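All protein chains but one are shown in place.
And then chain A:
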Amino acid sequence: MAAQYDLTSKMIPFLDLHLVFPLLEFLEINELFYTPTTLLEARYELSLKTSMIDFIDKLHGELKDAGVTPAPIELVERRKEILDKLQNSQAEAQKVMDVIENPEVINALRQDKLQNLQFLKDNYGMTAEMIQTLYKFGQFQYSCGNYGGAADMLYHYRVLSTDDTLGLSALWGKLASEILVGNWEVAFEAVQELKEIIDKTHFASPLHQLEQRTWFLHWSLFVFFNHPKGRDAVVDLFLQPAYINTIQTSCPWILRYLTAAVVTNKRRKNLLKELVKVIEHETYQYRDPITEFVEALYVNFDFDLAKQKLAECEEVLENDFFLVAIQEDFIQNARCFISETYCRIHQKIDVAELSQTLNMTKEEGEKWIVNLIRDTKVDAKIDYKENTVLMNNNTQSVYQQIIERTKGLSFRSQVLATSIEKREAAQLKAAQHEKNHPSTAVPETATKA
């Protein structure tokens, strides 16, 4: 059943070759949805397109062990070829690196890229083509699976290069490298930078920009669900109009991650309404237990259904590469949402029933409610004898309402009064100024006359 909620196949078209490996490995390790051999084969196929010779070799061996004989390949030749190429480009790149790493040069470099280029050209005979070699070398290293080196090269390239389009590619490459290395801090920065560039750059066609954004959404998932601040960032970023549009247009499945991020993010509850709207709009296009849970809870107020969906969510989350880490969190928060909503609507709640709704035993439920009352300051009490929770309804009295409404009035009036005073003072000053210096005004009139 859960297989239908597997997004891997939908997401792969929007990911880089190398970024797909972790996803497939995750599926393989957890023995999900597909047979291990098919996954192995898929990985092997993919790896053939890269230059990671050892990796290919390893997979080749594994495949043989699994009883499948893949088409033979000329590994030896390719290895030689790749090594040659690697050496060549390394040699070329080294020339540039030697210059750049020279402390004198480092000191001489400034903010202005053009000036830097001129400087390097004048003093060290470095041309744009030479700088280009950095990019090529980085790309090649990435292709070989040497992500750290690639990230380095691309960083240097970006510092020196003035080519915007290649710069953008370099940034993408850098992001991918950092993701694969697992260097989340740097990757997070790269994500922010990339976002700015995508938003700022004026693409030739809107379609192109949409494509870039779609890629960006997918890649950033790696970072956001691994970086400590990531979940805030996800919510902030994905709910921006441009990105929510992208989600709606080209990849509605990203809604799952957005929903999960919103649900697990306690501080941004106010965004829930917005999210509910989006989910409601997209139900005809995309639905999975996670969005359905939100829908059941906030659109239909069907607690039974919400409960059921919550149980399904657990499974889906467990099988999702990105969300597996926040599964626990999600379930906790989801329960919290249910009980809060429940409390707001109900006056008297049977503890047993509520615990059932939350997929908990009675004792657990009671404890849960006590915690909830303590944490969220819900005005409620447990009637132990009847085993119910009594909510105190807190309708605002008319008296309170009037106070609320009139609270700011006196302050605002004061502000008004002071600004009027200021204005009069200013006018007075201006008048005096004119009086004191009539000479400036008179000649003018005289000449006119």
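Operating definition for what follows: a contact is a pair of C-beta atoms (placed from the backbone, for glycine too) under 8 Å apart; a residue touches a chain by one contact, two chains touch by 3 or more; residues count from 1.
Everything below uses one rule, namely that contacts and distances are computed from a predicted model.
*Asks:* According to its UniProt record, what is the protein name of the omitted chain, chosen from "DNA-directed RNA polymerase III subunit RPC6", "Leucine carboxyl methyltransferase 1", "Eukaryotic translation initiation factor 3 subunit C" or "Electron transfer flavoprotein subunit beta"?
*Replies:* The record names the chain that does not appear here as "Eukaryotic translation initiation factor 3 subunit C".
*Asks:* Of the residues A:Leu207, A:Ala311 or A:Ala325, I need the one that contacts the missing chain.
*Replies:* Residue touching the chain left out of view: A:Leu207.
*Asks:* Among A:Ala325, A:Val370 or A:Ile402, which residue is in touch with the absent chain?
*Replies:* Considering the complete complex, A:Ile402 is the one touching the chain left out.
*Asks:* Have a look at A:Lys348, A:Lys367 or A:Lys381 and name the one touching the chain we're not showing.
*Replies:* The single option touching the absent chain is A:Lys348.
*Asks:* Considering the entire assembly, which residues of chain A contact the chain that has been omitted?
*Replies:* Touching the chain left out of view, chain A contributes residues 202-203, 205-207, 209-210, 213, 241-242, 244-246, 248-249, 277-278, 281, 284-285, 298, 300-302, 304, 341, 344-350, 353, 386, 388, 391, 393, 395, 398, 401-402, 405-406, 409, 412-413, 416, 419-420, 423, 426-427.
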